[in-house]
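Here you go, one structure.
Just one protein chain is left out here, and the rest sit where they should.
Then we have chain A:
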Amino acid sequence: MANTACFIIVGRNDIPIYEAEVGSAAKREDAAQLHQFILHAALDVVQDLAWTTSAMFLKSVDRFNDLVVSVYVTAGHTRLMLLHDSRNEDGIKSFFQEVHELYIKILLNPLYLPGSRITSSHFDTKVRALARKYL
């Protein structure tokens, strides 16, 4: 499992709708802000890159010291972003694909408003389990 990993989902209107620290490293006070900052900075790169390819998985789009940002863009332009320090591309790809499936299930829930925060605890548990499995 990766030492540091921060996973967020950004809705199409650039609002983060889900966040999770899924790394195994001990939590540092300022780490969460730093991770958010790096991911936020990577959004611009994603915007440019998303239209240059038909693939959903954009691989690593940005880096900061030893941290890498990998991104997966869904058809509805929701971005699944992962900040990590591991080099396991296949695992990350599978992780994104499975989270995408989970996200679709959330989206199909008639009581969920697209673009609003994902509060489902079931989703949270599943994402963390996937992170343990693949990252």
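FYI, contacts are C-beta pairs under 8 Å (C-beta built on N, C-alpha and C of every residue); 3 or more make two chains touch, one makes a residue touch a chain; residues count from 1.
In the analysis below, contacts and distances are computed from a predicted model.
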| item | value |
| --- | --- |
| Undisplayed chain, where the name is taken from the UniProt record, one of "Trafficking protein particle complex subunit", "Ubiquitin-conjugating enzyme", "WD40 repeat-like protein" or "alpha-glucosidase" | "Trafficking protein particle complex subunit" |
| Sole contact to the chain not displayed, among A:Asn3, A:Gln47, A:Asn88 or A:Thr119 | A:Thr119 |
| Contact partner of the left-out chain, one of A:Ser24, A:Thr53, A:Asn109 or A:Thr125 | A:Asn109 |
| For chain A, the residues touching the chain missing from this view | 105-106, 108-112, 119-120, 122 |
